[in-house]
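Only a single protein chain was left out; the remaining protein chains are all shown in position.
As written, the chain order gives the labels A and B, with residue 1 at the start of each chain.
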Amino acid sequence: MTMAGPAIFESAATLSTLLATRKISAVELLREFTARVDAVDGRVRAFNSRDDAGALRLAAESDARRAAGRELGPLDGLPVAFKDVIAVDGQPLTCSSRMLANFVSPYDATVTTKLRAAGAIPWGRLNLDEFAMGSSTENSAFAPTANPWDLRCVPGGSSGGSAAAVAAGETPWALGSDTGGSIRQPAAFCGIVGLKPTYGLVSRYGLAAFASSLDQIGSLARTVEDAAVLLGAIAGHDERDSTSVRAEVPDYRAELGRRKGPWRLGVPKEFFGAGLDPEIEAAVRAAMEFYRRAGCEIREVALPLASEYAIAVYYLIATAEASSNLARYDGIRYGHRAAGATDAIDIYARSRAEGFGEEVKRRIILGTHVLSSGYYDAYYLRAQKVRTLIRAEFQNVFAACDALLSPTTPTPAFPLGAKVADPLAMYLNDIYTIGVNLAGLPAISVPCGFTSAGLPIGLQIIGRPFAEADLLAVASAYEQAHDWHRRHPQLP
Amino acid sequence: MNQTSDFDIDYVANLARLALTQAEKERFARQLGEILHYVEKLRQVDVAGVEPTAHASPVFNVWQADEPRPGLAVDAALRNAPAARDHQIVVPRVVE
Partner (left out) sequence: MKFEAVIGLEVHVQLRTRSKMFTRVAAGYGEPPNTLTDPVVLALPGALPVMNKAALDQIIKAGLMLGCTIAPVCKWDRKNYFYPDSPKNYQISQYDQPICRGGAVEIELPGPARNIMGEHKRIPLTRIHLEEDVGKLTHGAADSLVDYNRAGTPLMEIVSEPALHSAEEAFAFLTSLRLTLQQGGVSDCDMEKGQLRCDANVSIRPVGETRLGTKVELKNLNSISFVRDGIAHEIRRQIAVVEGGGAISQETRQYDGEAGTSAAMRSKEMAHDYRYFPDPDLMPVQVDEAWKAAIRATVPELPFDRQRRLMERFHLPYTITSVLVPDPAQADFFEAAAAPGGQAQAIGNWIANDLLRELAGANRTLAESPIRPAHIAGLVQLVDTGVISSPGAREVFAQMFRTGERPEVVVERLGLRQATDTGDLERWVAEAIAANPKAAAEFKAGNEKALNAVKGAVMKAAKGKANPKLVDEAVRRQLG
């Protein structure tokens, strides 16, 4: 077993420069990462599958383009790993579920098409909580991913494979999806950057839907700049997604250089109450102090409705939408079909019982119930009304703030198996992230320290709709003044 | 809001086409009962006159012109089919 070369922990920006200056070829670069995955993924279990041969072919094509002076831009030749919920033509799309264990996608998601057009190499399917339902990746039907900082701990979820793979140097960056915190929370647990864009900025065409009004594809990376570049490559209006917004997509990287602050930063006072780990609180307050010393105005704001009700609202709306979105998984046209089913009802009930894991079934049952006759008004409709109030609450707060600061998670990464028995306890992990999805806002998690046990701590920054450029600038200012992003886990 | 004890797991499981074991039914009924109890707190919120969130922003008429576009070749369409014959999906006999 060989140690992979130095490239594996470099930022994508650096790798892009190395490719551009011919210090390394795309093929060599990819081989470094495949070697790294071979070396460590047995213990990390971030990857569901890889298409090394296909990726090497694309890498060779990239090198040929570069040799001919026809490179496609800064992403040409860089591998990108995908959370196994995003369609890549010819690659498995399992959603980490037995239901889709053998499903191969016959089409590309829009984000995939855009990345291909930029010369990036779609490589590797990353583990997740089954159908993106979970906060620890323990709900994967295949295997639980481990946190590279402590292999006995969870990497977070549902994009746990994406976060762990980036943290462990197995891929320079990755795509994930975030419905209630599923990019930000694992990014925080794994000490990397995780960015969820404004709802509607990135096309959902090709993202296996969990909760249609909440899902967004976003970037997980080593640095804010990388996260910005990857976002820029996938963002933009898409005719195939009716919820996609015609918003201008600026050059996020260029804007990083131009926007320097100072900013008016709000701190939701409810987010610092009981249940917040003291070490996390200390790290986040230190970050707030950094901003204050840098000239930013730090002001306490109130989010009483979001802090009190967001989880309840989320679990009614998300499960309702999911119960409908997952109805298509029936073993009829694709997916797992139970053997020996005798009639049309039987085939559904047994195929789905065998194909879905426990958390997925639980959420489908809950979602079906809240939509069912006699319960719709009291549950789903009421939740959507409270959601309107939560959205208005955030809007009010943003009248006087450019961004909000908070911890990303109330606790650091917990041990594998610690929370599986209590679904409600697991849901309460999402307390800081979930309101953001209800309001459709952009948000980013950046590393801001470590616990005394050596587990990463994440700082969440929340921005105004379609103000990713400002959000990234606020995040970058903190990052560049600290060294957290240069620390990497030592895998034994 | 109805009592959470009104939660009929058999009815819902049938609607959702999920064959649950007896143990699962008991476990889910208990866990979902707790979750439904938790969400009861939403009753405290005054939602009089509040519109439910339909979409992130009030946009209308998002459509495409009626221009046909190539679809999937039949082999690609059926590539993942658990059972197919004569280019059609096979399902157990449906009695209407």
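Just so it is clear, a residue touches a chain if its C-beta (ideal position, glycine included) is under 8 Å from a C-beta of that chain, and two chains touch if they have at least 3 such contacts.
Since the structure is predicted, the reported quantities are computational estimates derived from the model, not experimental observations.
Asks: Which candidate, A:15, A:59, A:80 or A:207, sits in contact with the chain we can't see?
Replies: If we include the chain that is not displayed, A:207 is the one touching it.
Asks: Decide which residue listed in A:51, A:170, A:330 or A:393 touches the omitted chain of the complex.
Replies: A:330
Asks: If you put the missing chain back, which residues of chain B would it touch?
Replies: Those residues of chain B that touch the unshown chain are 14-15, 17, 54-55, 59-74, 77-78, 85-96.
Asks: Contact with the hidden chain only, please: which chain A residues?
Replies: Touching the missing chain: residues 85-87, 93, 95, 100, 103, 105-107, 109, 204-209, 212-213, 239-243, 320-321, 323-324, 327-328, 330, 332-334, 344-345, 348, 368, 371-373, 376, 380.
Here is the rule we go by: only the chains that are shown with their structure count from here on.
Asks: Based only on mean CA positions, could you tell me how far chain A sits from chain B in angstrom?
Replies: Computed value for the inter-centroid distance: 23 Å.
Asks: Using the touch rule from the top, collect the residues of chain A that touch chain B in their complex.
Replies: Against chain B, the touching part of chain A is residues 102-104, 106-107, 199-200, 213, 239, 242-243, 245, 305, 308-309, 311-313, 315-316, 323, 327, 330-337, 341-350, 352-353, 356, 358, 361-362, 364-366, 368-369, 372, 374-375, 378-379, 381-389, 391, 423-424, 427, 440.
Asks: So in the complex, the part of chain B that touches chain A is made up of which residues?
Replies: Listed in rising order, the residues are 1-2, 7, 9, 11-20, 24, 28, 31-32, 34-36, 38-39, 41-43, 45, 47, 50-57, 59, 62, 64, 72, 76-77, 79-83, 89, 91-95.
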